[in-house]
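Below is one structure, written out as structure tokens; comments come after it.
All protein chains but one are shown in place.
Per-chain numbering from 1; labels A and B assigned in written order.
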Amino acid sequence: MKPSLVNTAEPATYAQIWTFRTPRARLALWVGWLALVALFVYCWQVMNAETMWVFVADAPTQAADIGSRMWPPSLSYLPELMKPLWDTLNIATLGTLGGVIMAVPVAFLAARNTTPSVALIRPLALWVIVASRSINSLIWALLLVAIIGPGLLAGVVAIALRSIGFVGKLLYEAIEETDIRQVEAVSATGASAMQRLNYAIVPQILPAFWGITMFRWDINIRESTILGLVGAGGIGLKLQSSINVLAWPQVATILLLILGTVIVSEWISARVRHAIL
Amino acid sequence: MSLGTTYPTHWRRPPRMLRDRRWRLVVQGAALVYLVLAVGSLDIEWSRVVEGLARGQAFVEGFLQPDFTSRWGDIRQGLIESLTMTLTATVVGVLISVPIGIGGARNLVPAPVYAVCRTIIAVSRSLQEIIIAIFLVAMFGFGPLAGFMTLSFASIGFIAKLLAEDIEECDVHQIEAVRATGASWWQVLHYAIQPQVMPRLIGLSMYRLDINFRESAVIGIVGAGGIGATLNTAIDRYEYDSAGAILLIVIVIVMLSEYGSSYLRRFLQ
């Protein structure tokens, strides 16, 4: 028997009030927002317990003062900046290189489908990735300058250590997303574990690998410009010394140069990634 | 089928890029020269490095046996500053980002508004947090307020850019459908854009919260308050066990916030 489409028993009545969520969900939502506002106010008060509002009130004048001193940028300072700029580029490039070299094995150990041991080695590799990612390259540089002394080497190592986590994370995700059937087919020919990596997994992740590397290189250029602030070489050193002697026109020149470098490197990185994919 | 033919016994994989052999040699040579020059410019002082190894070992030991107690007062103060400025800066950053993000979406606003908003985004994105912090510390004095301002400013570029891109990618049909009902600009925003963009905005805010905390550990180095200042002092004094403790706390908080935000995002969807 087919159910009748028209309900002839009695005319239907419909609710006249329509709400998007159930009353309970709406209540929970409002309570959530209220809690956020309360938390914000509380944090604000804790944070500003010791703020000297006199200084804050003075801020616009300060800003105007610094701004007027920065203009015009001192262009004659530019030639002196070329060597530090070259150093900065080297820090970023060598650091990326070193970071990628270290990140590749970590990524293979962290990926579920290539790790030798899910119970033991994988958590260890993931820990390395998280630790490297949580700590900013400037902090790595701070540590390394204290340990191996100021200079470019500290910068390169700092950039490399920070890159492990970034490259490692994206790469192991790419490894886990590889097509299992291609791996199965290569295993079925009697390939060893290393041959399986070489023939089935590496070809699949290669484009992702180059993309990630270029992406990180671009970020590293950005980050290496400031490593000099803690003594790890490059253009940041000049920035630090110019700020210390309050040479604002030089500061303006350096900032413009950094800005230009970042834009160019972003452009290069985007072009290369576009060409690969 | 060709029965009598013989087949080559050599095969080399054709190059993927740079098919011309000469160009390949040029590029490989240039890369090698660069590498030699770059490594040469490092100017490594090996005696200093060797000397540093002992200190490196001390740091690793400090990291493995962190000392939470002897500087606990400073660590606690730094953490409170970091956490409060992270939260307030994220909230303020998101609040300011939303109008700027909407203004940066080409499909919603007239060209002049678009240009202004995109400029703000570009400025905020191209300046490093640490550089902004230097200036804001010079303007507002030392302390977490400068840090708060820095992080808010940096959040604007990040969230507004991604939000604007999200709005531009919104399903055009839904927007048209709502517009066709005779809805005003505000109603289009509310009924067509907001439902599509809201989950992403919450996700972005959580992600930015995470980034802001990590950054708050850095900007203290130039005097903007937070755990970074404590860390800087610890390293300056060669107190590696305290530094190790601080770094461990940072790592654990970042891990927790990553788990927390992925949980919250799943809960909200």
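Here are some notes:
Note that a contact is a pair of C-beta atoms (placed from the backbone, for glycine too) under 8 Å apart; a residue touches a chain by one contact, two chains touch by 3 or more.
The rule is simple: contacts and distances are computed from a predicted model.
Name of the non-displayed chain as stated in its UniProt record, restricted to "Spore coat protein CotJC", "Phosphonate ABC transporter ATP-binding protein", "2Fe-2S iron-sulfur cluster protein" or "PadR family transcriptional regulator": "Phosphonate ABC transporter ATP-binding protein". Among A:Ala200, A:Met214 or A:Leu255, the one in contact with the hidden chain is A:Ala200. Residue in contact with the omitted chain (choice from A:Ser74, A:Ser187 or A:Gln240): A:Ser187. When you scan B:Trp11, B:Trp46, B:Trp186 or B:Phe267 for touch with the missing chain, the hit is B:Trp11.
Within subunit A, the residues in touch with the undisplayed chain are 179, 181-182, 184-192, 194-195, 198-200, 203-204, 206-207. Counting over the whole complex, subunit B has residues 1-2, 5-14 touching the chain that is not drawn.
Just so it is clear, only the chains that are shown with their structure count from here on.
Separating the CA-averaged centres of subunit A and subunit B is a span of 4 Å.
Across the interface of their complex, subunit B is touched by residues 36, 39-40, 43-44, 46-48, 50-52, 55-56, 59, 62-63, 66, 86-87, 90, 93-94, 130-131, 133-136, 138-139, 142-143, 146-149, 151-153, 156, 222-223, 225-226, 229-230, 239, 243, 255, 258-259, 262-263 of subunit A. On the side of subunit B, the complex with subunit A involves touching residues 34, 38-39, 41-45, 48-49, 51-52, 55-56, 59, 80-81, 83-85, 87-88, 91, 126-128, 130-131, 134-135, 138-141, 143-145, 148, 214-215, 217-218, 221-222, 228, 231-232, 235-236, 238, 243, 247, 250-251, 254-255.
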